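All protein chains but one are shown in place.
So that you can tell them apart, the chains are marked A and B in the order they are listed, and the count of residues begins at 1 in each.
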Amino acid sequence: MALLEIDGLKVEFFTEEGVVKAVNGVNLKLDRGESLAIVGESGSGKSVLALAIPRLLPVNARISGRILFNGRDVLRMSEEELRKLRGRKIALIPQNPGSSLNPVLTVGYQLKEAISLLNGSRRKALKDAVELLRRLRLPEPERFMKLYPHMLSGGMKQRVLISLGIAGNPELIVADEPTKNLDSMVRAEILELLKEIGRTTAMLFITHDIQAAKICDRVAVMYAGEVVETGSAKEVLSRPAHPYTTGLVSSLPENGLIPIPGSSPGMTSLPEGCSFYPRCSRAEESCSKKKPELRRGVRCFYA
Amino acid sequence: MLEVEKLSKSFYSGFLIRRRFDAVKEVSFSLSRGKALGIVGESGSGKSTIAKLVARLLKPTSGRIYFNGTEITSLYDKEFRSFRPRIQIIFQHPETALNPRMKIYDSIAEPLRIHRLVGSRREERARVKELIREVNLPTELLSRYPAMCSGGEVQRVVIARILALEPELVVADEPTSMLDVSVQAQVLSLMKRLQRDRRISYLFISHDVGVVKAFCDEVLVLRRGEVVEHGKSERVFLSPSHEYTRRLVRASNVSCMANNS
Partner (left out) sequence: MRGNKIALAIVSAIILFALFPDVFSPYDPNQINLDRALETPSLKHLFGTDNFGRDILSRVIHGARVSFFAGVTIAGISFALGTLLGLIAGYYGGPADELVMRVVDILLAMPGIIIALIIIGILGPSMPNLVVALASVGWVKYARLVRGSTLEIKEEEFVESARALGCTDFYILYRHILPNVISPAIALATLDIGSAILHIAGMSFLGLGAQPPTPEWGIMLRESIAFMETAPHLMIFPGLMIFVTVYSFNALGDSLGSRWRHYGTLGD
């Protein structure tokens, strides 16, 4: 049985401007110890997807479909069951390390708090916290624990967040854009770290940077709320099948910075037919009329 | 066109004991018309400070800057006013790049108004439309507020504003660091096109080696305020001579490396 199985997930938000279809029918599977990268632009629905799994979406979200974790549907669990799940079985590493840490508490305090909450033991918490920091290659862990968040660089804060995430030995880690806003040197280090963690723990790695997806086993490319291509990381990145994926790969600096013309559709006005049609170089008239299905890992009539 | 000679900037802080922080230490370089010079370094290397010094948002502690042969560092603010339109700057954060209380139309019209480049309302409207089209954005965007625009759209509006003044030198301080990779490509290809069509020179500041390699002809590697390497991007990145440069290049390649497990 797969660790995580997402079946026909739809997430809609009711706003003043209309219904926003953030996630429009996504199917995914993740096995134990497997890492999957979800790649997409801002507005593709990837963060909403990530937050839906531990059910951390705002109250005006309308969710339908199933999210099976170890066979049980997260969307039908009670608050009590969800609390046991969050942090322990499913850990979220959020974006924005700057605002995710409490500025008036030391790093050590926040770590110990998380550990003792998750593992139940307050005495071992200090030892465990130091061990965790060491695992994340933070220098002089004992001294580090006494620091406050504002004294840390972006990269260090991100590492603290990751350690908070793995503190409970979760079965699934959901990392939401963990390398945004980081310098390339620091980014490389964090990616190495995540790759290592991904070897033993199942990981869902959300990113807009298709390059970073290389640290995962598999990749799912999202566009306008749908998965448009899936496959092994190597395959998708070296031989992209969907025109959007091809576009993403071409827009990388080392491939010439070739942009994809146009812009992502606003989420309130999704077109009929293929959502990528207006920007697609391989499109035919028929693409605008009918929506392609996901076949052999690609959602395109011409792949 | 731009000559920077031994530019230094120190910051002083502290109440009773004055502490000195040397952000930029005797940096020199030159930039010709229509070329792009990149400045790479980690955060804290001083690259943003150099950007602000060249754009005259900060005054140097020592050193000189020459623009088209004229020494501009010792000019008074009033004397510098005529140079202002020719040297412009793009910043990193799209969320705060535009006044949140002003419509996009007004933000683009602003430089036209303050430098009195247009005579009538009608002329102004026409010029603003021209500018927004030049950056490949729809005219519907003009009536919106910045909060309703995506990062890529905001950065392009910023470019449109700058174009109104027909600059010769554009200092770009991490203009795409906050943007998605695909949007980055759009903004950078726009900037490249403008470089060709209007012979604009760029001082391109970034921490991203890959981007600088693709965008800039020449590059300066900055470490803690000092230049450690300087040369054509091809050469510097393919066969770096300084250890620090090697480290930077390696880090960017790591993110490019295939998954070897």
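Convention: a contact is a pair of C-beta atoms (placed from the backbone, for glycine too) under 8 Å apart; a residue touches a chain by one contact, two chains touch by 3 or more.
These numbers come from a predicted model, not from an experiment.
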| item | value |
| --- | --- |
| Displayed chains contacted by the hidden chain, counting the whole assembly | B |
| Full-complex contact with the absent chain, from B:A23, B:A97, B:I132 or B:A185 | B:A97 |
| Absent-chain contact - pick from B:A55, B:V135 or B:L190 | B:A55 |
| Residue touching the undisplayed chain, where the options are B:M1, B:I72, B:V118 or B:L165 | B:L165 |
| Contact residue for the chain not shown (choose from B:R81, B:R133 or B:R247) | B:R81 |
| Where the missing chain touches subunit B, by residue | 52, 55-57, 81, 84-85, 87-89, 91-93, 95-102, 110-111, 114-115, 147, 158, 161, 165 |
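Rule of thumb we're sticking to: only the chains that are shown with their structure count from here on.
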| item | value |
| --- | --- |
| Whole-Å gap separating subunit A and subunit B, where each centre is the average of the chain's CA atoms | 31 |
| Footprint of subunit B on subunit A - complex, ascending | 41-43, 153-154, 181, 183-189, 191-192, 195, 199, 208-212, 214-217, 233-234, 237, 247-248, 250-254, 256-260, 263 |
| Residue numbers on subunit B that touch subunit A, as the complex places them | 42-43, 150-153, 177-178, 180-186, 188-189, 192, 207-211, 213-215, 247-248, 251-252, 254-259, 261 |
